[in-house]
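Complex shown without one protein chain; remaining protein chains in place.
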Amino acid sequence: MKKDSSLGKYRETLREIIFEAETPAGKLFDIILIVSIVLSVLVVMLDSVSTIRNSYGGFLVFSEWFFTFLFTIEYFLRLSCVDRPFKYATSFFGIVDLLAIIPTYLSLFLPGSQFLTVIRILRVLRIFRVFKLVQYLVEIRVLNQALRASRRKIIVFLFTVFTLVIVFGSMMYVIEGEQNGFTSIPRSIYWAIVTLTTVGYGDISPKTCFGQTLAAVIMIIGYAIIAVPTGIVTTEIARSTRRKVSTQACRVCSAEDHDIDAKHCKYCGAKL
Amino acid sequence: MKKDSSLGKYRETLREIIFEAETPAGKLFDIILIVSIVLSVLVVMLDSVSTIRNSYGGFLVFSEWFFTFLFTIEYFLRLSCVDRPFKYATSFFGIVDLLAIIPTYLSLFLPGSQFLTVIRILRVLRIFRVFKLVQYLVEIRVLNQALRASRRKIIVFLFTVFTLVIVFGSMMYVIEGEQNGFTSIPRSIYWAIVTLTTVGYGDISPKTCFGQTLAAVIMIIGYAIIAVPTGIVTTEIARSTRRKVSTQACRVCSAEDHDIDAKHCKYCGAKL
Amino acid sequence: MKKDSSLGKYRETLREIIFEAETPAGKLFDIILIVSIVLSVLVVMLDSVSTIRNSYGGFLVFSEWFFTFLFTIEYFLRLSCVDRPFKYATSFFGIVDLLAIIPTYLSLFLPGSQFLTVIRILRVLRIFRVFKLVQYLVEIRVLNQALRASRRKIIVFLFTVFTLVIVFGSMMYVIEGEQNGFTSIPRSIYWAIVTLTTVGYGDISPKTCFGQTLAAVIMIIGYAIIAVPTGIVTTEIARSTRRKVSTQACRVCSAEDHDIDAKHCKYCGAKL
Partner (left out) sequence: MKKDSSLGKYRETLREIIFEAETPAGKLFDIILIVSIVLSVLVVMLDSVSTIRNSYGGFLVFSEWFFTFLFTIEYFLRLSCVDRPFKYATSFFGIVDLLAIIPTYLSLFLPGSQFLTVIRILRVLRIFRVFKLVQYLVEIRVLNQALRASRRKIIVFLFTVFTLVIVFGSMMYVIEGEQNGFTSIPRSIYWAIVTLTTVGYGDISPKTCFGQTLAAVIMIIGYAIIAVPTGIVTTEIARSTRRKVSTQACRVCSAEDHDIDAKHCKYCGAKL
């Protein structure tokens, strides 16, 4: 397909500004973007506080629409200047970018849904790329890797927890009954999760002797199994951050166990 | 004992369908079974929600009995086609299979007990076998091994926790007294467990100065000793993740627990 | 000092029965003792439940005095048959044995103090010695050693926690004030401990905007520093349970890294 070359050039410049953070213009764009996102999230938050809404409601609604229009334009610009718009639209950031503007339009039909625009806070995650926080990216990768490696163990663990809360929740429903706040099995399961995770709101709590005994057992179990995910993740983090030791031996004294960045043997001083 | 060979063949086919998941028929059976279990648990849960029971009560009761009859037939088929019915009946899954049908029959005499049928959710644990989630089985074994290895340490720990909650609970009963909600020592022990495990419902909480001071001490202790089971389990998970132990037993002395790279039995020296 | 030899012999036998658990008589004595302790603690617990006290009060009071007399006699027998009574009286178990009988006598002057006799549950700790639970003793030693090794780190940690709760508690007292339940600094410190340890009763909770913001900060800090004691204890447990590997090399193939209980080289099968 033949392309108008001046339009192509224009698209290329636009792409650089919007998607890259290397050029001054690109960096400026990203900074303005992040500031806009944070401001728009603040606007939505303040709009939800009734005393503030009563005083500054008009201004807040205006700002909300202003930011939404801005982000809508930005979204279509992004779509227009990437080579594969569909790939961008289905990527993590593409979906977040879309979800960040939909709720405001939706609020015309479903009042209240505009508050879901706070999901645009996820867009701020670009910050690590903008400011070249490379070391943070390394740490993120380490954590990510550790969580991914422990994925299967955590699924097994969650499966066990779900089975436990279903069984315990139903037992509490039978023992305590509707008169003590355990009005249904789903609600009792909710209580079991609140208890097992040691959150313990106290909006529902066992009243009978037998119920309190079972609750105590659930808590002790919760106390013991809180150790399991911690153990899993700790092991993986320890593994993925293990100190890098070079496998190189000194050519003069044959000593090993040198740091990966060492240039001289730490025992005899010879060049490695 | 002589057997009717056509009956024997029929039994063998039945056993393959019910107990194995290799053949298409066996796999289909297991999938239908798991779907039935999940559906039946959902039915029991929905039946416990009073608004739903009022509208669809008849249908839910019918479904419950339908699934129970299904599982009863399945239980007897299982019993009939295994070679050693008693061994199956006393195995973990055998007991769960039985417990999964009893409560519905029991509910004829003890209304309310039908809700205990949710224990059949435990039957879903077969899922790991059905879908050949071998890697998950490996992870389960690692976690299992870690928990088993830390068994004794955890028992010592729980023993200490029980002693602590009895002593602290009684002290709070004497300090706070019945007028502040600590109406008996068992109830005070329940409070001590709620506090030590950091659940903290707030249904019972100290009111006096001295009681709050002691409660603060208990919390700090709970904070410090929550570290102990975590430390135990983390250490074991790290070890069983790292240490590769062969499942091979020595053919001469039957000793197990050999390292994965071992070529000779470490106890009798025979070749592995 | 000259001694009546028959009295000496009698003392020796008594000492063996009471303090040792090797002879059948000694073992029987210890089992009876542990059963008595558990029964007496149960009696005290039941006595605190008002409905049970109203029905069986007389019997429970009688049992309590019966057990107390029994333990009093036992205490004096212990004192009489050890060679160094003072050393026993000031040892951990000596003090617990005394504290286990005093509250009942004290209750003649201070009603209610008899409930403190549950401290005699600590005497049950002898159980590990009686039943030769040697492996448990090993585990106890490992845990003990780990906690002792992390003693100083934990003290530093607790010191930091105390400083934090004093500062945060006072800030909340100034911010929230007496009308929101933060009636004094000690009470606000109690609240800060309840929050930092993630217990969260909810009997006192911030009401003002600024108070809730500070509370959120305290929770996030609590969330982060709950990691510190866990890290300390985990490190020490990992260190004290590290797998015992023999330093012995095989005389035939020079392979190392044999288990401490290995009798043959795992690579060549030669006797170690």
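For reference, chains read A, B and C in written order, and residue numbers begin at 1 within each chain.
We take it that contacts are C-beta pairs under 8 Å (C-beta built on N, C-alpha and C of every residue); 3 or more make two chains touch, one makes a residue touch a chain.
As the structure is a computational prediction, the values presented were derived from the model and not from experiment.
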Report task. Name every displayed chain that the left-out chain is in contact with. Result -> A, B, C
Query - Residue of A:Leu14, A:Leu98, A:Val118 or A:Cys209 touching the missing chain in the full complex - result: A:Val118
Query raised in the report: Given the contact definition stated above, which residue among A:Met45, A:Ile73 or A:Val217 touches the chain not shown here?
Result: A:Met45
Query - Contacting the left-out chain in the complete assembly, out of C:Ile17, C:Val44 or C:Ile232 - result: C:Ile232
Query raised in the report: In terms of residues, what is the contact footprint of the unshown chain on chain A?
Result: 41, 44-45, 48-50, 112-113, 115-116, 118-119, 121-122, 124-125, 135-136, 139-140, 142-143, 146-147, 154, 158, 161, 186-187, 189-190, 193-194, 196-203, 226, 229-230, 232-238, 241, 243, 258-259, 261-271
Query raised in the report: So which bits of chain B touch the chain we can't see?
Result: 198-202, 230, 234
Report summary line: Where chain C meets the left-out chain, the residues are 152-153, 155-157, 163, 166-167, 170-171, 173-174, 177-178, 183-186, 195, 198-202, 205, 209, 212-213, 215-216, 219-220, 222-224, 226-228, 230-232, 234-235, 238-239
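What we mean here is this: only the chains that are shown with their structure count from here on.
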Report summary line: Between the Cα centroids of chain A and chain B the separation in whole angstrom comes to 31
Query raised in the report: Rounded to the nearest whole Å, what is the centre-to-centre distance of chain A and chain C, using the mean of the C-alpha atoms as each centre?
Result: 41
Requested in this report: Express in whole angstrom the distance between the two chain centres, defined as the mean CA positions of chain B and chain C.
Outcome: 29
Query raised in the report: Touching two or more other chains, which residues of chain A qualify?
Result: 198-202, 230, 234
